[in-house]
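In this view, the complex is presented without one of its protein chains, the others remaining in place.
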C-alpha cells in the first residue's frame, strides 16, 4: 500500500516489461479491465497498456440501468451499469476509436449461446481485432437467467460454440469468482486460450438512514484484491492456459502480486479511476529493477511455501 | 462510515433491543461470530451480546495451522487458524467457562456427516446449550475434501443427519458466500431453523518483496460487508427461516444495515478486534431511537425499490 | 485520473457549509465545470476510495474556490485546517453563454457554479439577474455569506420546506422576460425550472449525478436524455454536468 509513486518514466524505461499473451506480444502486462476505460478517458495509453479492451459489447444496443449506478464502500465501489453499450453494429462502425496502436481485445456478452457464437463469427472477420474476451457474468435467458458462468456445463457449452465460430484468433473467457476453478477448467477444455478473472462480486449497499437499498451491483476495488489473488493463484495451478488477473489493482506492487500469484497479464479497473496507470506501471518497473526480473518471469518467480 | 460512537450506555437503555431467534429471546441482536471471542476476551458481555457463541469445536482436539495465521489487507484481515480447538470432550468439560448468563450457541465442525451427527447427539443432552450452529465451511473427507457446503446436495445430507440427531433445539447452518442462496434453501428443506451467513471468503496475501505467499486463508472485515449484505438480502428473500447476518460489522449502523437487508440477528467478528461491541450496540440503539423503531422491526422496515 | 497537489490558500467555514481556495496555474475552469478532489493524506489509504466532484465556484487570477456542504467523510476532511488537496483539471461541459438578458436561478449549496458564471456574464457584457434561494435549513452564516458574495442577487430565504421550489419561481415573477435561464439548485428547483422552460425560455441545468471516473469511462453518472427521439443515458462527466433543459428525459 505505501509505495513510491513519484518515479520518472525514464527510470522505468530500462527494464523489460514485455510479455507474450497467447502469441500476441504486449509492450506491458497491464490491460484496462473491460468497462473501465472509454475513448474519452484514454489520455496516454502508449507505453502504459499492453492492449486496449473496450467496454463489453452486446448484439443490440443496451440503455443500461437507471441511476444511481455507483456507490462507494470500504476500499472499493459497487456498480450497476447494466452493460450500457451501442451494440455490435455501431461498435464495429466506430472501432477505429480504439485504434491507438495497441492490440485490440473485444469483450462481448449476449443473451444466448447462439448470439454469443454469432458475435464471434462477425468479429472473426474484423482484422483490427486481436482477440475476443467472453464476458460470461451475464444472464442466459435460455437458462432462466442463470449466468453463463453458473457452472462448468454452462461454460463448456458457450465456449465450445464461440471457439467454433472464432477459430483463428485467441479467445479469452472472463469468469466471476464463484466456482472459478471448475469453470476455468471447463473453459480450457472447451478451447479457451486464456481465462480472465475475476469480474465484480455481487454486493449490496444499504442506506440505513433512508432505509433503502442504495445499490444492488458488483463490488470492485482493493476490497476484492485478496479474493482475486486467490483466484489467480488457484486457477493458474489448475489450468495450462494463461490467467489474466484482475481485481483491486491500484499500484505496481499489486501488478507484481498478481503475476507472482500466477497471472500472465493483469487488468486494472476501478483503481484507474483514482490513480494513474502510468504511475502503477512505473512502480512495477521499479520493482522489477530492484529484483532483477523481467515481467514475463514473474509468474514463475514465487518461492512456494 | 463510523459515526457517533461516544454515546453513554444510559441513552441506549430506553430503546427496545430485544429480538426472538427461533423461539429464543435475546436481549440484543448482536452475537459474537464463531471463532472471534474466547473467554479471555469476554470483558463485558451482559447488555451487549444477545447470546454467546464460542469457537467452532471438532470431535477431536485440533492443533491448528503453523504461523503466520493472520495478515492485514485493505479494510480487513485474512486468517488461517485451522480450527484450533480442544475437541468436544474438553469443551463440554469446561462449558461453564461460557456460562455468562446468556443463551449459549455452540458451533461445530467435523470431517464426516456421521461425526457431525454424532456431535449433535452428544450436545443434544447438554441442557446448557441453547442451539447448535453447523460450520459447513470445512472439508468433507468422504467427498475428497469438498466442503460440506460445496452444494445443495452436500448441505441437505449433513443437515438432515444433524436434524435427526438434534431434534429438540434450534439448529443453525452457517454457510459461505459461494452458492449461498441454493445452499440456504437446501438447509431449510433439510430442517435448519436458521442460516448464518457468511463465513470468511477464500483469499490470498502475497508478499511481493519476499516473493512468497504470506497467507492463504479467509478474508473478513469491512471489505466483505457489501458481499455479506447481499447474501443476507437475497437469502432472506429466498427462505422462510431467520437469517443471521455476518461479515464486516464494525458499527451500529452496520448492524442496522444487516437487519434492514433482512437479517434477524447479526454477528460481529473481526470488527470486535478493533472496536468495542458495546459502542456498536450504543450506536445501534441511537439509530433505533432516531428512527422510532424496535430492533425486531428492522428486517421489515426497508422500503423496497 | 491525474490529480495535482495544490496549495490551499484559505478556508472559510459557515455552519455546515465551507469554502476553500487553492492556487491553480492550470487551465482555468469554465462556468459550470467541476473538478475531482481527493485528500492527499488519505490518498494512499482507500477510505475514501473515490475522488469527489465539486463545481468550480469561482476563479480569479490563478485561484480556484470550491463551495461545499459538509455531508460526509471527504467534505469533512476538506473543511479540516490541515488537509492537503489533490485536484483534477477542470472537467466536463459547463454553461454555454448566450444573448442576454438571462436569469440565474440557484438554491442551497448548488448556487456554487453561478458565481463563476456571473463573472463571465459580466465580463462578456451579458445582462443578467440572479435569484438565489437559501433554504431555511441552511445556517444563517451561510445566508449572510451568500448575501455578501452575490451582492446584486435577489435572495429568497425560504422559511418552510427548503425543497419547495415554487416558492422560488413565483417570487421571481415573470421569467418569460429573459432570453435564457441558468439554473443550479436542489432537484425540485431544477425540476420546476425545466417544467417552466419547456416551450418558453430555454434553460441550462447543472446536474450532479454521482461520479467515479469523471472521464467518461465508467458510465456511472447516467443522465436520461432524448437523442433523436430515443431515450438514452448520457454521462454527466463528459456530456455535462450542464445540460439544456429540453433534452433531459425526466
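As written, the chains take the letters A, B and C, and residue 1 is the first residue of each chain.
Everything that follows uses one rule, which is that a residue touches a chain if its C-beta (ideal position, glycine included) is under 8 Å from a C-beta of that chain, and two chains touch if they have at least 3 such contacts.
The structure displayed is predicted, hence computed values, not measured ones.
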item: Partners of the unshown chain among those that are drawn; value: A, B, C
item: Chain not shown: contacting residue from A:75, A:135, A:251 or A:299; value: A:75
item: Options B:68, B:99 or B:145, residue touching the unrepresented chain; value: B:68
item: Missing-partner contacts on chain C, residue numbers; value: 41-42, 44-47, 73, 82
item: Touch residues of chain B, complete complex, unshown partner; value: 1-2, 35-41, 43, 55, 63-77, 79, 81, 84, 221-223, 250, 270, 272-276
item: Contacts of chain A with the absent chain, listed as residue ranges; value: 1-2, 74-75
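Going forward, only the chains that are shown with their structure count from here on.
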item: Chain with minimal offset from the mean of all protein Cα atoms; value: A
item: Centre-to-centre distance between chain C and chain A (centres being mean Cα positions), rounded to whole Å; value: 35
item: CA centroid of chain A to CA centroid of chain B, Å; value: 33
item: Sites on chain A at which at least two other chains make contact; value: 1, 73-76, 222-223
item: For chain C, residues contacting two or more additional chains; value: 46-47
